[in-house]
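The next block holds one structure in the form of structure tokens; read it before the comments.
A single protein chain has been omitted; all remaining protein chains appear in their positions.
A, B and C label the chains in the order they appear, each numbered from 1.
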Amino acid sequence: MAVKTYIEAIRDGMRDEMRKDERVIVLGEDVGVKGGVFKATEGLHKEFGEMRVIDTPLAESGIVGVAIGAAINGLRPIAEIQFQDFIMPAVDQIISEAAKIRYRSNNDFGVPMVVRAPFGGGVHGALYHSQSMEAMFCHIPGLKVVVPSTPHDAKGLLRSAIRDPDPVLYFEHKRAYRLIKGEVPEDEYTEPLGRAAVRRSGDDIAIFSYGLMVHFCLEAAEALSRDGFECEVVDLRSLRPLDRQAIVDAAKKCGKVLVVQEANLAVSVASEVAAIVAEECFEYLDAPVRRLGGPEVPAVPFSPPLEEFYMVNPAKVEHALRELAAY
Amino acid sequence: MAVKTYIEAIRDGMRDEMRKDERVIVLGEDVGVKGGVFKATEGLHKEFGEMRVIDTPLAESGIVGVAIGAAINGLRPIAEIQFQDFIMPAVDQIISEAAKIRYRSNNDFGVPMVVRAPFGGGVHGALYHSQSMEAMFCHIPGLKVVVPSTPHDAKGLLRSAIRDPDPVLYFEHKRAYRLIKGEVPEDEYTEPLGRAAVRRSGDDIAIFSYGLMVHFCLEAAEALSRDGFECEVVDLRSLRPLDRQAIVDAAKKCGKVLVVQEANLAVSVASEVAAIVAEECFEYLDAPVRRLGGPEVPAVPFSPPLEEFYMVNPAKVEHALRELAAY
Amino acid sequence: MAVAKPKPDARQDSKVDPDLLRTMYRHMVRARVLDERMWVLNRQGRAPFVISCQGHEAAQVGMAMALRPGYDWLAPYYRDLAVTLVIGMTPRDHLLAVLARAADPNSGARQMPAHYGCRRLNIITGGSPVATQVLHAAGAALASKVRGEDAVALTSLGEGSTSEGDFHEGLNFAAVHRLPVICVVENNGYAISVPWEKQGAIKDVAQRAQGYGMPGVIVDGTDVVACYHAAVEAVARGRRGEGPTLIEAKVARLTPHSSDDDDRVYRSREEVADNKAHDCVARFRLELEESGVLAPGDAAEIRAEAMREVDRALEEAEASPLPSPESALLHVYAEDV
Partner (left out) sequence: MAVAKPKPDARQDSKVDPDLLRTMYRHMVRARVLDERMWVLNRQGRAPFVISCQGHEAAQVGMAMALRPGYDWLAPYYRDLAVTLVIGMTPRDHLLAVLARAADPNSGARQMPAHYGCRRLNIITGGSPVATQVLHAAGAALASKVRGEDAVALTSLGEGSTSEGDFHEGLNFAAVHRLPVICVVENNGYAISVPWEKQGAIKDVAQRAQGYGMPGVIVDGTDVVACYHAAVEAVARGRRGEGPTLIEAKVARLTPHSSDDDDRVYRSREEVADNKAHDCVARFRLELEESGVLAPGDAAEIRAEAMREVDRALEEAEASPLPSPESALLHVYAEDV
């Protein structure tokens, strides 16, 4: 199997689907000739032309609103938001429109659209090129939210997202783009939306995470393993819907739970995972459910000491695990 | 003390502060001559004139963005969003700008602004005049989110919100406007932001709720009281920040917890409350933390049978309490 | 790109077939009769919410008749009752919505009435947030263009809604990509209580077109034939691949904003009376009778026919069941069945 970077897998996923299905188009800022600011769409403009790879005006509500209309009229648009931080002007089109169109039309209309956006910190991007803003979308019925952590999943989940009949927000960790490499099958495999994946099994502590943080969790889990504590690492992958069964199974098996995310904790994905565990695993818990995430400040600051202080890293995960283990 | 409706208390709060502080202005759609679609600003245009009570163009991002600029240049704007459902186009100005301005300027600038918006269902308002969209804002550091449940708090919390140096989202339950009446002191009292209020004390089950739901919880609590179960009813009031201490105290005291909200549950305020309890009250819990809220559908549907099915009501609260009591 | 004033001779130089004129009149009357009936139901407490097309019928019928139903796309707004009737929806469809019945084809009674949608007729489902549909029309037009079809997309909104960012982003996108979009602004002078002077510092909404590089056309929205001609021209332009057109139809809102509004606090009774005196339906009837297109008695018969249709539709709607409570859980995602 070929080894690819995370961003190559995303690019391949788009290219393959565009070759296979001419209804698939890509639109966004700088996605054409430039191939995107991260090069995720590199080569697509050349291969598929400007009818299917569209450099839009600088207007995010416009990008998503146009994608919705195009999806309703038979296309399969992939809208790229240059940075997830800049999805905010499109929130009305995503939450008031895309998420509600099937429901409000009593299943007469659907919006088969993917919105791709790079998120996450640790790249000196400061407040507006580092955010992890998935939580607000995970609250919204009608949306699906996906965050791959490996090149294999990046391609397999993107295929499923493009083929899905409903709007899918596909969030890519920008630091993983070139940092994370892995084997990607040549064949036309898919990964299902809505399912978590167990990355490491153990029965002492269940760790739930997603995106780049999964790799930090695996690193920390290895460190504890040397002292005989075996952690189960569950990659949530799908943040809406959450894989309730996978969460409950791992939590019950281990009796201790740590949820790890890059975003700040209040009213977040970690809150929901902790609430599910508290509701459904009460009699199996041997310790309080623990959450590790960013501090309650607006976003990742720029200066290196500040950014380092903000970011979750393997050492912080290990520290939290040792506390739980000692409980 | 005079008995006022919830909406009268809000109107009085604005009028009093405008009389006291000429920096306070009101802006929004139809807030002028018409006095707002719910009449919340009735009489203000006549008393304070169109320089301070401004009918804006139909543009929510504009309303909030202008309020931010005016606040930065010394005013104390109260921006009215006609329905909370229509706050979505303003999310970028609220989350990317207002919430981050103090932090990003290292305390050089602040945004003393209040954004008022009516929320909530049960008024045949259907998908876009019934939503409870507080959760997404409660995730955001830099914002404060307040939801009063009584006329007394409506006025006292609004005063504090207007005087607060940071942006406050003040969400009013539209069904409470004329339904909820109560005594309101004549004097210039305030209620602090960030503090919950215990509405009923008991030590069997702790109920956490906010807005109109608090009244449903009190009703259900009375029903259980007849059978000897005493519930503590905690009105959260401030959804960001949450009053962690008040939550932990009540949960530890009762050992059983029910969180009630009108919004759907996934990644919501109820998730955060449950997560806090699971983290901090582990050794005190006698039952799983239970959450009651709207179903996981995009919003409240219009037709009466559908709306009734969707809405939380006292009977549903009572049912959940009896299940917990029986655990 | 100068704003095109309606040619005074517009009526003369436009040979419109008498049958077409009669059809236009029939559509206008049908919409008016249905709209009036909804208000009756509201006053009787049988319909919680009504929002009206009264005063907009000429503009709506004129524009809609320039389209190919089921081929062209529409992203209308809540006043466009007459538009939906011309394209193929029925009084029954809308009374099902007004009475919140399960069979409402717009939304299964999930949305308030006047939130139109019908896949079969390419009428894109609309929500309540204003101006968002302008982008949906641009997207639908883009899709048609990508497939090499010559379908156009007509979207409409009120003048107040042109203050929203989505209006700007939608028209700009349509212009840059030369998309076959016809954006109809039904300018009735008010956004609920807020007059046009507080929405824009320009005399005519059509002027906004100049910021996008598309024609901005002004028509008398109480003149159905003028509206029809303006739309026919815009549609032809779109089909030829020459891009979008903004049409401002100057209309009058003959009712309060909706059944929840009381307009006495913000507009004078004189103004309201004056509007009623220039009712587009009455005006068209007079013209048709003067020109002999309608014989004596025709108008009365057309109205009676509309009444009968609405009566029947109401009976059927009332006999139709409400949705079952649990059905509230359906259709969040495609797999929910």
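Everything below uses one rule, namely that a contact is a pair of C-beta atoms (placed from the backbone, for glycine too) under 8 Å apart; a residue touches a chain by one contact, two chains touch by 3 or more.
These figures come from a predicted structure and were not determined experimentally.
S.K.: Of the residues A:Gly13, A:Pro77, A:Pro112 or A:Gly125, which one touches the chain left out of the display?
M.R.: Once the missing chain is taken into account, the touching residue is A:Gly125.
S.K.: Would you indicate which residue among A:Asp21, A:Glu308 or A:Glu323 is in contact with the undisplayed chain?
M.R.: A:Glu308
S.K.: Quick one: which of A:Val53, A:Ile72, A:Met88 or A:Val147 touches the chain that's been left out?
M.R.: A:Met88
S.K.: Using the definition of touch stated at the top, determine which of B:Arg11, B:Arg104 or B:Lys256 touches the missing chain.
M.R.: The missing chain is touched by B:Arg104.
S.K.: Where the complex has a chain not shown, which of C:Gly243, C:Pro256 or C:Pro323 is the residue touching it?
M.R.: The missing chain is touched by C:Gly243.
S.K.: Name, in rising order, the residues on subunit B that touch the hidden chain in the full complex.
M.R.: Within subunit B, the residues that touch the unshown chain are 25, 51-52, 54, 56-57, 59, 61-62, 64-75, 77, 89, 92-93, 96-97, 100-110, 141-142, 144, 165-166.
S.K.: For subunit A, which residues reach the chain that was dropped from this view?
M.R.: With respect to the unshown chain, the touching residues of subunit A are 29-30, 32-35, 37, 55-62, 85-86, 88-89, 124-129, 295-298, 301-306, 308-310.
S.K.: Which residue numbers on subunit C touch the omitted chain?
M.R.: Its contact residues with the unshown chain are 163-169, 172, 175-176, 178, 197-202, 207-214, 243.
In this section, only the chains that are shown with their structure count from here on.
S.K.: Counting only C-alpha atoms to place each centre, which chain is farthest from subunit A?
M.R.: Chain C.
S.K.: Calculate how many whole Å lie between the centre of subunit A and the centre of subunit B, each centre taken as the average of the chain's C-alpha atoms.
M.R.: Here the centre of subunit B sits 30 Å away from the centre of subunit A.
S.K.: Could you list which residues of subunit A touch at least two other chains?
M.R.: In subunit A, residues 61, 89, 92, 96, 100, 103-104, 141-142 touch at least two other chains, as defined above.
S.K.: Mind pulling the subunit C residues that touch 2 or more other chains?
M.R.: As it turns out, subunit C has residues touching two or more other chains at 107-108, 110-111, 115, 127, 129, 165-166, 332.
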